[in-house]
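For this depiction, one protein chain was excluded, whereas all remaining protein chains were kept in their positions.
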Amino acid sequence: MKDINEDIAWAKINTDVLKSLENPRKLYWVILAVAIAMIAVAVGCETYQYQMGMGVANMNNPHVWGLYIATFIFWIGMSHSGTLLSAILHLMHADWRKPIYRFAEAMTTFSLMTAGLFVMVHLGRLWQFYYSLPYPNERGLWPNFQSPLLWDAMAIFTYLSSSILFLYVGMIPDLAICRDNIHSGWRKKLYTALSLGWEGTDRQWRNFRVTYLTIACFLIPLAVSVHSIVASDFAMSQQPGWHVTSFPPYFVAGALYSGCAAIITLFIILRYVFRFEEYMTLSILKKTVRLTFAISMVWTYLNAVEFASVWYSHDVASKAVLIQKATGTYAPFWWMMIFCGSVVPLILAFKRFQTNIPVLLAVSLLLNLGMWLERWMIVAPTYSHGYYPWTWDHDQWPSFVQWGIVFGSFGWFTLLFMLFCKIFPSVSMYEVKEMVYHRTLAKKNLGSAKGAH
Amino acid sequence: MSVSNLLENWAEFRHTHPVDDVPHDPYKWAMSIDLDACTGCNACSVACYAENNLPVVGKEKFLHGQSMHWMRIERYWDEDGRDFPDQGAQFLPMMCQQCEAAPCETVCPVGATNHTPDGLNSQIYNRCVGSRYCSANCPFKVRYFNWYDYPTTDNVWPAEMSQQLNPDVTVRGKGVMEKCTFCVQRLTSAKNTAKNEGRIVHDGEVQTACQQACPPGAISFGNLVDADSKVFKQWKAQHVEIAEFEQAKDRGEQDNKLRGYRILEELRSYPSVMYLERVRETAV
Partner (left out) sequence: MSQRHMLALFNNFEEAEAVVRELRGASIKGFNADSDMVVKSPIEHPEVEEFLGEKPVYVQWFTLGGALMGGLLGFFLISGAQANFFAQVKGGKPIVPFPPNFVLTYEMFILGGVFVSILGFLICAGLPAKRSPLYSAKVSEDQISILVKSDDSAAGELKAIFTKHQAVEIQEEAGK
């Protein structure tokens, strides 16, 4: 099996990808409509919550964080695989990333935008959101730089803006292709403006290469720091079950894990919707699946480390939280998380399932369900069994408002993502050409080596 | 400007509190609660509702865990298999412990909660954006969030009750965090009176609402810097030091006759409330 067929004509790559901007399959419009309906649900819930107060989300006094924070971590986590594919694999010269990194990078950007919304939805006084931003003002008031939430804000801002720039810079040559091929309408104006007059001159390519590499180098530590900081929201606190040294790497592994699973899901959907069968090949899918399997095992290991270190410690409170997770009210969800996160991925180890699209679609969705549960199981059980006995057994079940907003966030993400794929080329044309070119060269060299014998 | 400010006052900016910092002066408000005297009558809690304009949320929201009792009486039972478990009941009045190194303060994204010069943990309602991180990180869970806009909710202060609201205390809107203030409005007015007369506040001159209402007088409140105050004497008698995280009682000194302890001291938040262990065997 080949990652890509080296006989594809370069002109065909252009036409095939440009077609995705025009006529997708009907399913595309169905997805779009569903996404908008989902957003409507969330907007309704949020309006209600904004009017009435946070109480309608059914949180209570010791149990002040709910699904919003859990889902916030989930979306931040989702963003990490875009960077994995576009930056880490770029540095490793893994050619197979080329047809799929663009949409992964877009996934990064849009899941960060979704995560950002959850911070706001979570706030009791959304209308005073700007208090948490460091802006100069005549009162000399600043946010509290000691708070991990502020680090979050800073890290997310950095990550989001860098990701957008990275996505954009990497897309400039493709935007030039769009400009050269689309001759009318708002698209023409958009692509002309965004392609900045790119013509593929040697000077442009030379600087492009260095810049792309530089930003890739920055993005890798940035991605790690972002999720470590999200982990610090918990690890820096004093609460049992949160105050865990291994949280930052554990969170980063979880982030890559759920991100990779999401890439598989979106891979399958895009491949079908935009007829990308020739570019998003099964061979590439197989590599992604193997990568996901490896990361799932890393996550399983770090999970085990966390439990083991709590279990063998003398920290009575943390141990009580662990026992509470496994046997208390949240036990069904906790065990489901273990099942979805550690047992289900074992399917991916079997070769015959590594290219089986229906199975992979189901598995990737289950993996993400597991990862979402993981975040919930980090946030919630600590509240029902913290240090202070008075708070014990204060179970709290999120109301329809919380569920509605969480549900709608998936619609919001899908809408942004699907619009992106329709407006911008979601397969990197110039890089697929590079991939084809490298393969042709390799084949030629192989051929001449054989000829010499 | 700011760099020169940094350089000039560098040493001041690098102190950790309370361990290597100067003690509070002239005020450090502190409390001691004698659990042996506490009967669990809830008068303190009621007094707190009246003094601090706490919303009475009603049965339904109470069952949702959205009650606003800054001062709460917790009940615990011994599980030693005795015939009448109620006999082993213990009461613990719990309110904000006004920690010297409060875990809630560091995590607030907007700096709405700070340590004041007189040793309180202040909460600035205007600044609060409602991230609720402070409550998440509070070991005692004594912070209460305004889940609804209580002042405009019908049954919180029925018509005739609105005349009873304390004019010295603001009414909090929805989406902000609140908690026990040690009746800061009373402290401020007492301090102002004393300042006008060129002295510091005498012991007993200012009482918190809970202290005032406690029938057996289980709660003492005062200035820990003032060597004449009852609180100072109690803390001293129990060998409880504000800047320590392990007290004489924990070390088993004085033949275990000491009763004073602070809750969850090992977390090093250095609370300002000392509890005196119960010595009698039954609750009543």
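Order as written gives the chain letters A and B; numbering starts at 1 within each chain.
Methods note: contacts are C-beta pairs under 8 Å (C-beta built on N, C-alpha and C of every residue); 3 or more make two chains touch, one makes a residue touch a chain.
All figures in this text were calculated on a predicted structure; none of them were measured in a lab.
Within the complete assembly, A:T214 is the residue of A:N5, A:T47, A:T214 or A:N445 that touches the hidden chain.
Touch with the chain omitted from the figure is made, among A:Q128, A:S225 or A:N356, by A:S225.
In the complete complex, the residue from B:P55, B:P93, B:G111 or B:G175 that touches the missing chain is B:G111. Residues of chain B in touch with the missing chain: 1-3, 5-6, 9-10, 12-19, 21, 100-108, 111, 113-116, 270. Residues of chain A in touch with the missing chain: 9-11, 14, 134, 140-142, 144-147, 150-151, 154-155, 157-158, 161-162, 165-166, 169, 172-173, 176-177, 180-181, 196-211, 214-215, 218-219, 221-222, 225, 229, 232, 430-431, 433-434, 437.
FYI, only the chains that are shown with their structure count from here on.
If you average the Cα atoms of chain A and of chain B, the two centres end up 43 Å apart.
If you check the complex, the residues on chain A that touch chain B are 52-55, 58-65, 122-126, 128-129, 131-132, 141-144, 146-150, 153, 233, 236-239, 383, 386-391, 394, 396.
Across the complex, chain B meets chain A through its residues 61, 64-67, 72, 74, 76, 94, 103, 106-111, 127-133, 135-137, 139-141, 143-149, 174-177, 264, 267, 269.
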